[in-house]
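One structure is given below, represented as structure tokens, and several questions about it will come after.
Note that one protein chain of the assembly has been removed; the remaining protein chains are unaltered in position.
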Amino acid sequence: MSNKLLASAALAAVIAAGVSAPAQAASKEKCYGVAAAGQNDCANLAGTHSCAGQSTLDNDKGEWKLVEKGTCSTLGGLSKSEAKAAYKAS
Amino acid sequence: MTQQQHLLALIWNNDSKSLANELEKSGFDARGINIYRRNLLANAQRALSITFPTISQLLDSDVNENLVQGFLKQCPPNQGDWAQWGDEFSHFIATNKIAHEYSYLPDCAALDWHIHKALNGQDQTLDYTSLALLASAEPEDINITLNNNVALIKTTSPINEIFDAHHHPDQQQRKMAMEQAKVALNTKPKKHTVMVSRPEFQPKVTTLTDSEAEFMFSLKAKKSLAESLDTVSHYDDFSFEEWLVAAIEQNLILHFKENSL
Partner (left out) sequence: MSVESKDVLIGVGLRHPHFTDVLTQPKQVDFVEVHSENFFGEGGAALSVLNQVREKYPISLHSTSMGLGSEQDIPRHYLDRLANLARSIDPFLMSEHACFTWGQQQGQLIHSGDLLPITHTNASLDRMCEQVDKVQSILGRQLIIENVSAYIKFDQSYLSEAEFLAELSRRTDSKILLDINNIAVNSMNFEGGNIKQSVNDYINILPINSVAQIHLAGCTAALPGELVVDDHARPVSDQVWQGYEQALQRFGPIPTLIEWDNDLPEWSILIGEANKARHIANTLFDRKI
């Protein structure tokens, strides 16, 4: 089929199916849950934020050993060099 | 150095040895300076954990001060809005040691960033009247402008699965996605494209077929409809009709435009 025919056939399909784009204005009630939390504040977090109390603000902590608490450790997977090697071999 | 520059330098200094020295020289109450230092770090951590929720869970970023401090130093915020800070984060992670061990992190960060951008992006919906161009104009002369909130990410990591494993509203689906991600991470990496779009207010993540990806990259590169169709003509699985119906339903298109002759 020519591109011209493809285009007009597709248009006909859209019209026949009555396809419509979602209308954002009609989904007001959906927006409260979707909005991300604000990130700008005039309150000072130094006292209350979970991290702030314990932080020594030193830069000499061991690199990344604390990653164990995150889900990275659950996921496992190949390291970058392993992944690269596997990819090249494919 | 002016007084304000001096104060900023003290707050942003992340070298503990020179800091002690500088603080002493400054004559400021160290308790006061440390409040500003802690607030900067806490604000930055909060901002990154909101903008990069997947990275935050992958790395348990509450304790990853080094990463946050490093990023603050290398790519300091300059917009006056923490939500706009993070454009460089994926790249920053890619150059960090951590990415050697967890190679999927930079692309997970890129996905988080594009979702975050889409969440706050301009509200756009299809201009229906422009659809008529499909009948009235030649495909060579038609350009399809994608919705601003559509982003395409090329990756070899199962970033869609990893995203779902952390954020799918259904617990069972999260579990399943986690298993799929694990399997994918332990097998041969596969090059593919993940799309972010925003049908309504909630951004959506879709893994594209190779033909869909090629077609959309071609549209993104402002190539004409005819050219874009030609790039995917060798695929058996691409149907423009199906693509168009789905694209309208998912709000991927802003308008059809006749390119200047």
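Chains: A and B, in written order; residue numbering restarts at 1 for each.
FYI, a residue touches a chain if its C-beta (ideal position, glycine included) is under 8 Å from a C-beta of that chain, and two chains touch if they have at least 3 such contacts.
The structure displayed is predicted, hence computed values, not measured ones.
Student: Could you tell me which of B:Gln3, B:Thr129, B:Gln171 or B:Ser260 touches the chain that is not displayed?
Tutor: Answer from the full complex: B:Gln3 touches the omitted chain.
Student: Of the residues B:Glu24, B:Asp81 or B:Glu242, I need the one that contacts the missing chain.
Tutor: Of all options in B:Glu24, B:Asp81 or B:Glu242, contact with the hidden chain holds for B:Asp81.
Student: Among B:Ser16, B:Thr95, B:Asn120 or B:Ser136, single out the residue that touches the unshown chain.
Tutor: B:Asn120
Student: Residues of subunit B in contact with the chain that isn't shown?
Tutor: Its contact residues with the unshown chain are 2-5, 7-9, 11-12, 27-29, 31-33, 35-36, 39-40, 43-44, 47, 76-84, 118-124, 198, 201-202.
Student: Contact with the hidden chain only, please: which subunit A residues?
Tutor: Its contact residues with the unshown chain are 24, 28, 30-49.
The rule is simple: only the chains that are shown with their structure count from here on.
Student: Averaging over Cα atoms per chain, report the distance between subunit A and subunit B in Å.
Tutor: 6
Student: Spell out the residues on subunit A that touch subunit B in their complex, using ranges where they run on.
Tutor: Going by the criterion above, the answer is residues 3-4, 6-11, 13-14, 17, 19-24, 27, 30-31, 34-37, 39-41, 44-47, 49-52, 55, 57-61, 63-64, 66-72, 74-81, 83-84, 86-87, 89-90.
Student: Quick check: in the complex, which residue numbers of subunit B touch subunit A?
Tutor: Touching subunit A: residues 14-16, 34-39, 41-43, 45-47, 50-51, 57-66, 69, 81-83, 97-105, 116, 119-120, 123, 125-126, 128, 131-132, 134-135, 138-140, 142, 156, 162, 165-166, 178, 181-182, 185-186, 188-189, 199-202, 225-226, 229-230, 240-241, 243-245, 248-249, 251, 253 of subunit B.
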